[in-house]
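Every protein chain but one is kept in place in this view of the complex.
Letters A, B and C mark the chains as written, and numbering starts fresh at 1 in each.
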Amino acid sequence: MHEQHVVSPRIYFAIFAALLLLTLVTVQVAAIDLGEPEIFFGKRVPLNVVVALVIACVKAVLVILFFMHVKYSPRLTQLVIGAAFVWLFILLAVTLSDYWSRGWVGGNPGT
Amino acid sequence: MFSGFPLFPERASTVAGEVDALYFFLVGLSAFFALLIAGMVLFFAIRYRRRSPSERPQAVHGSLALELTWTLIPLGIVVFIFIWSAQVFFGMSRVPKNPMEINVVGKRWMWKVQHLTGQREINELHIPVGVPVKLTLTSEDVIHSFYVPAFRVKKDALPGRYAATWFQATKPGRYHLFCAEYCGTKHSGMIGWVTAMEPAEFQAWLAGGAPGVVPAVAGERLFHELNCVTCHQADAGARGPDLAGLFGSTVRLQGGGTVVADELYIRESIVTPTAKVVEGYQPIMPTFTGMVSEDQILSLLAYIQSLKAPETKAAPPPAAGALDPKAQDVTKP
Amino acid sequence: MASPTTGPRSLLAHHFADLGEQKDATTLGMWLFLAQEVMFFGGLFLVYTVYRFNFHDAFAAASHHLDVKLGAINTAVLIGSSLTMALAVHAAALGKRKQLVVFLLLTVLLGSAFLGVKVVEYADKYHHHLVPGPGFSGEALHLEGDRARQAEMYFSLYFGMTGLHALHMIVGIPILLALAVKGWRGAYSPEYNTPVEFTGLYWHFVDIVWIFLFPFLYLIH
Partner (left out) sequence: MSANELPKKNYLNADYGVASWLLTKDHKRIAILYLISVTLMFALGGLFAAAIRLELLTPAGDLVSSEDYNKIFTMHGVIMVFFFLIPTVPAVLGNFLIPIMIGAKDLAFPRINLASWYMYMVGAILTLWAMVSGGLDTGWTFYTPYSTSYSNTQVVIVGVGVFIIGFSSIFTGLNFIVTIHKMRAPGLTWFRLPLFVWAHYATSIIMILGTPVIAVTILMVAAERLLHLGFFDPALGGDPVLFQHLFWFYSHPAVYIMILPAMGVISELVTCFSRKRIFGYPVVALSSLAIAFLGFLVWGHHMFVSGQSTYAGMIFSALSFLVAIPSAIKVFNWAATLYKGSVSWDTPMLYVFGFLGLFTIGGLTGLFLAALGLDVHVHDTYFVVAHFHYIMVGGVVMAYLGGIHFWWPKMTGRMYPEFWGRISAALIFVGFNLTFFPQFLVGYLGMPRRYHAYPDEFQVLNVMSSGGAAVLGLGYFLPLVYLIGSLWYGKVASANPWGAAGLEWQIPSPPPTENFAGQPVVTEEAYAYDTMPQEAFGG
């Protein structure tokens, strides 16, 4: 797999345009208040944050897949990137689960 | 001679027996597995010791049945231990109803104890046996950990937060109190004694020592001195919410959402008022960080806890000497 | 990015069987390095997330002080530099020497522009006493007391995260310049251009970090 996959510059420009567009969208959306409906197990979810994060993730995926050629990379490379994000998810999700569940035991503010 | 050389800690609280049972079970289990492994290794090593340098044993590749055996049996065992130990732990976390409450502040390198009846102690804690005691812990500087081996309780005292633990002593006596979280130079000097007494004796102790000011009363005084009253009055036009009946109730917050007004919330309302703003009010309450010590916050807390909802408003703060458990049901989740 | 490959004269290091094996190995190494970087920034993102939930209002107020326009411009600039970087890698793969150098220099230019804007922003924070420490004051944010302290936390994270990000760019720019010089001298060919490729990966990674920093820091009102 040592042959380089040559991507046409047209794709690069298309991705560039998409990224710019998404940046514009995220800035515009941030100015609107989308509210915080109670949609996640009865908890309030700030939609603005969700939208901003989803857009950021899409942008990151575009950069990874095309600018970084991961779409054309061997499986091992994809595995390494996948692992990095799985581990990042563990770090964030498991730690936040502690904060999330604080105070669930009655009569004890410390837990 | 053996009095000076104990091999097992005293068992002086209701949970101590549960913890020890778990311990003995694990000791037995460990002894079994350690001897099993050591026995297997030594037996094979002797039975199949190399008798000639050119020996060449038969190959064995493995056995799925055996692999499953020594995966599933330990798995079953650990699931059992987990459930058992989680039950014990849950019992330790969940404070029983109507405990006697005591505030404890860790400070390098001493334990400052504040009874709701006004007594203050340093590195000493007097409690009656047979009564559940709830400790509300905090720290003025670094993390400390309140540890009484004879009761098998331990809980970190964190700066800027409250943590609670509880125990019920079963045997009168004097027991070690340690700081178990490393806190600097005199960490090993941050020790003291817990004295558990028969209830009658305890009453005598309460009566005997010159009691300080009851925290709730001290809190009330502070409430005036710090001008809290100017905003927190029971009339309709007050700038701040009425605090009567607040403790234990559910507060609606600005922007939706609710919070249960527990110790932590009230503490936060005083030091970080703007973190959670009550619905219908402006975030104008100033922070009192730096102006009040942890002790004083605890006094304010005791005062606010003593304020009953309007119907039962008449109830006075607990009088000195009274062991009257507080009326609020603090265990309600 | 320091590439582990040997120079053009001895393309094949003695311990590899062939160039293909060597290329595969160095590529895997580069990706593992980036995986490591993900976790490195991950720690900061975790701290940010926890406090963002705890101090929602103060963080929102503090983030209002940031200039969304400058942030958005900088995002565009950095995305642009990613584009030129991708084109530079493309040119290298095709052996187009002049294009390679031009695109590398454009990347440097855009990267420097980004850092320039950051300097302007930092200066603004300094000017308004928003640099954490004894000199910090919430006045410019109309915050006082505990909210001011929470805002100080926000700016600690702001400087910590953007600072480390900027540091990564400051490391990247001299490498880009070195590549440009070598590229001008004809060091890279369709057969050998690993350093360009790897620097590209690094640069894109830095871009991705910013793609997350921008909404986290600028857009959370």
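Simple rule for what comes next: contacts are C-beta pairs under 8 Å (C-beta built on N, C-alpha and C of every residue); 3 or more make two chains touch, one makes a residue touch a chain.
Because the structure is a prediction, the values reported are computed rather than measured.
Engineer: Going by the touch rule at the top, give the shown chains the omitted chain contacts.
Structural biologist: A, B, C
Engineer: For a quick check of understanding: of B:P96, B:G130 or B:P149, which residue touches the chain that isn't displayed?
Structural biologist: B:P149
Engineer: Could you please point out the chain B residues that touch the chain left off the display?
Structural biologist: These residues of chain B touch the chain that is not shown: 4-9, 15, 18-19, 22-23, 26, 29-30, 33-34, 37-38, 40-42, 44-45, 48-63, 66-67, 70-71, 74-75, 78-79, 81-82, 84-93, 108, 141-143, 145, 147, 149-150, 152-156, 158-161, 163, 176, 178-189, 191, 272, 275.
Engineer: Tell me where the left-out chain touches chain C, residue by residue.
Structural biologist: Missing-chain contacts on chain C: residues 4, 13-17, 21, 24-26, 28-29, 32-33, 35-44, 46-47, 50-51, 54-55, 132-134, 146, 149-150, 152-153, 156-157, 159-160.
Engineer: Going by the touch rule given at the top, which residues of chain A touch the chain that is not shown?
Structural biologist: 76, 83-84, 87, 90-91, 94-95, 97-105, 108, 110-111
Operating definition for what follows: only the chains that are shown with their structure count from here on.
Engineer: Mind checking the centre-to-centre distance between chain B and chain C? Centres are C-alpha means, answer in whole Å.
Structural biologist: Inter-chain centre distance comes to 45 Å.
Engineer: Based only on mean CA positions, could you tell me how far chain A sits from chain C in angstrom?
Structural biologist: 17
Engineer: Give me the residues of chain B that touch two or more other chains.
Structural biologist: none
Engineer: Give the residues of chain A touching no fewer than two other chains, as numbers and ranges.
Structural biologist: Answer for chain A, listing residues that touch two or more other chains: there are none.
Engineer: Considering only the defined contacts, which chain A positions touch chain C in the complex?
Structural biologist: 1-2, 4, 6-7, 9, 12-13, 15-16, 19-20, 23-24, 26-27, 30, 48-49, 52-53, 55-56, 59-60, 63-64, 66-68, 76-77, 80-81, 83-85, 87-88, 91-92, 95-96, 99
Engineer: Along chain A, where are the residues that touch chain B in the complex?
Structural biologist: Per the touch definition, chain A meets chain B at residues 36, 44, 103-111.
Engineer: Could you list, by residue number, the parts of chain B that touch chain C in their complex?
Structural biologist: Touching chain C: residues 271-275, 277, 283, 286-287, 289 of chain B.
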